[in-house]
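Reviewing the structure listed below.
Only a single protein chain was left out; the remaining protein chains are all shown in position.
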Amino acid sequence: MIYVTRKAHFNAAHRLQNPEKPDEWNARTFGKCNYPNWHGHNYIIEVTVAGEPDPETGYVVDLGTLKKVIEERVLEPCDHRNLNLDVPFLQGIIPTSENLVYAFYQQLKSPVEAISSKGSVLYSVKLFETERNIAEYCPFRTIENI
Amino acid sequence: MIYVTRKAHFNAAHRLQNPEKPDEWNARTFGKCNYPNWHGHNYIIEVTVAGEPDPETGYVVDLGTLKKVIEERVLEPCDHRNLNLDVPFLQGIIPTSENLVYAFYQQLKSPVEAISSKGSVLYSVKLFETERNIAEYCPFRTIENI
Amino acid sequence: MIYVTRKAHFNAAHRLQNPEKPDEWNARTFGKCNYPNWHGHNYIIEVTVAGEPDPETGYVVDLGTLKKVIEERVLEPCDHRNLNLDVPFLQGIIPTSENLVYAFYQQLKSPVEAISSKGSVLYSVKLFETERNIAEYCPFRTIENI
Amino acid sequence: MIYVTRKAHFNAAHRLQNPEKPDEWNARTFGKCNYPNWHGHNYIIEVTVAGEPDPETGYVVDLGTLKKVIEERVLEPCDHRNLNLDVPFLQGIIPTSENLVYAFYQQLKSPVEAISSKGSVLYSVKLFETERNIAEYCPFRTIENI
Amino acid sequence: MIYVTRKAHFNAAHRLQNPEKPDEWNARTFGKCNYPNWHGHNYIIEVTVAGEPDPETGYVVDLGTLKKVIEERVLEPCDHRNLNLDVPFLQGIIPTSENLVYAFYQQLKSPVEAISSKGSVLYSVKLFETERNIAEYCPFRTIENI
Partner (left out) sequence: MIYVTRKAHFNAAHRLQNPEKPDEWNARTFGKCNYPNWHGHNYIIEVTVAGEPDPETGYVVDLGTLKKVIEERVLEPCDHRNLNLDVPFLQGIIPTSENLVYAFYQQLKSPVEAISSKGSVLYSVKLFETERNIAEYCPFRTIENI
């Protein structure tokens, strides 16, 4: 099993706010991430596919094609946009990194697996909100030893 | 002459828009940087002081004190804020990186020189809007050979 | 299952030395890492929590709170300190990166899980001694196929 | 179980080309990676060993010794070389990152495990072709939940 | 005076060889950089323009337009190419980083100044051959104090 990763970047505005809660709860819970006039990030997204290389090409996935799928499914709707207001597939969720990686995984799963070698899966999506704050969604790792 | 640099980070939203021009001019000139609902960046700022080390401390400037001045003069007003709407000293300017480094330099010059060794100057302020887009203001370099 | 990571930095001195062995064994085994007058590193620590986002906040863990726990439990006792001499919870161990990540994991497990969403676990602690030398402790991955 | 990683660099030329296919297929499949006069990369390799620290040294593996094994088994044959023409253990494979990590893992497995603590395994080999294109081979992770 | 920098990447093969010298001189002078079957790098180029921001746009230069000029004048002829064989404007020079930055500066000077604000100059071109080996050409700095 080989794991292939493609990294991409986008810049977006957001604000953490649960609309079902009073303003005071939001300010206390999210602190400066709740400031009303938005802030933003240079997001880095890492998309990882797991599979066997195709014997004719040596590719699990053509990274040029994967780049285009990431651009189409994530960067085009999100880059230079407001994640709370502008992105159809993010409506109704609080744009924490945790919720974003899950939403990006759903956006990417079918089109990424369609361009990958037979039997490959979209293994994980990782998002760097800043160099120090990172979230990842991976449905294939299990926490067994608890 | 020794050059001492301190790096800091902040996250902010902005939008490029010249309010004296029609919307159509702004959209054409600034492209996706003009999108109405803002976008944002993880800004990195580098502040450089030039001077002679103090003989008692070996410091041109105590970088812990310089860190606090940068926090007070730039990060506190800008971090998690909207650079077009929220920052008093940025009112009336288009928040391009070029204009930001000049404004940050003015914010920092007096307090930085006040904490530096005798004869030191604030040499330059550099801003990374993204890893690939960078601006710097330095009043001490000259373009002589043109 | 979402994985959330927070990165932090500290600077410390150390020396590799097994006090139960003769000096000659230590010099031969640890080479320049055994030099008597210490050396040091800019350590980078990455702490990863695995869990489900809380539906009200969208957080597996508030990264600002996680930052404070890392500061209190690891950075405060270790930053600008000597790992062989100054840190109570490192007494009696040789401060290799392998032993440090295990000790940091024990320091962090309870307080990190106490601030994380229901059912979350401290998934792993990773330490960069240099950009090229890295250790990680993760009790949840298993080596099954051997 | 502790995971210890050592990073190394090498520079090499390559070209993606399946010699059993016509030129036209190769040009269409590999695009600019198929250009006839070669191109090249600053490859970064990360080698990870999993095991228990030796109680006398606190090491899963001495990273100085691991560095030498990586130099001998991967860097010496590959650095400043042409991966299609010059490297005996890469003959007959298309030098995609996927195929390279698998070949490097085979090169490294025995000598790395021979220098590691009792019971340790070569856990994975990861290769950065560019900062954005990454492949990893790890025989110990399984994709169970499909 | 504001300095604006745009960073870009390309991958290329090359070999250091002075065709007017015997093979033995080349092997002794350039070592592994002279190996006959080429090697290659992930080059990073940084292009810096110095000037005054245009008062209407706040730009010394539109970095999106600068990106296109770098792509057209440097990346298109060089990316995934052999710098000794494939690039018309590099014919007859040994492709050391020193010679490359000078050649890239000549390629970029007119078109970059044509898209920049009135009075701006192409200040410097910097090239990272590896993370550790860097060259820069800047005709505006002088070494006066010798």
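As written, the chain order gives the labels A, B, C, D and E, with residue 1 at the start of each chain.
The definition used in the following text is that a residue touches a chain if its C-beta (ideal position, glycine included) is under 8 Å from a C-beta of that chain, and two chains touch if they have at least 3 such contacts.
Since this is a predicted model, take the numbers as computed values, not measurements.
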> Of the chains you can see, which ones touch the chain that is left out?
Replying inline: B, C, E
> Pick from E:Gly64, E:Pro111 or E:Pro139: which residue touches the chain that isn't shown?
Replying inline: E:Pro139
>> Touching the hidden chain in the complete assembly: which of B:Phe30, B:Tyr43 or B:Tyr59 does that?
In response: B:Tyr59
> Which chain B residues would touch the chain omitted from the figure, given the whole complex?
Replying inline: 1-8, 50, 53, 56-60, 63-64, 121, 123, 139-142
> Footprint of the hidden chain on chain E, which residues?
Replying inline: 16, 18, 21, 29-31, 93-99, 101-102, 131-139, 141-146
> Considering the entire assembly, which residues of chain C contact the chain that has been omitted?
Replying inline: 9, 11-14, 32-33, 35, 37-42, 79-82, 85-86, 130-131
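To be clear about the criterion, only the chains that are shown with their structure count from here on.
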> Farthest from chain A in C-alpha centre terms, which chain would that be?
Replying inline: E
> Can you spot which of A-B, D-E or A-D is a repeat of the C-D interface, where more than half the contact pairs line up?
Replying inline: A-D
> How big is the gap, in whole Å, between where the Cα atoms of chain A centre and where those of chain C centre?
Replying inline: 27
> Just curious, how far off is chain C from chain B if you go by their C-alpha centres, in Å?
Replying inline: 34
> When you check chain D against every other chain, which residues touch at least two of them?
Replying inline: 131, 139, 141-142
> Mind giving me all the chain pairs that touch?
Replying inline: A-B, A-C, A-D, B-E, C-D, D-E
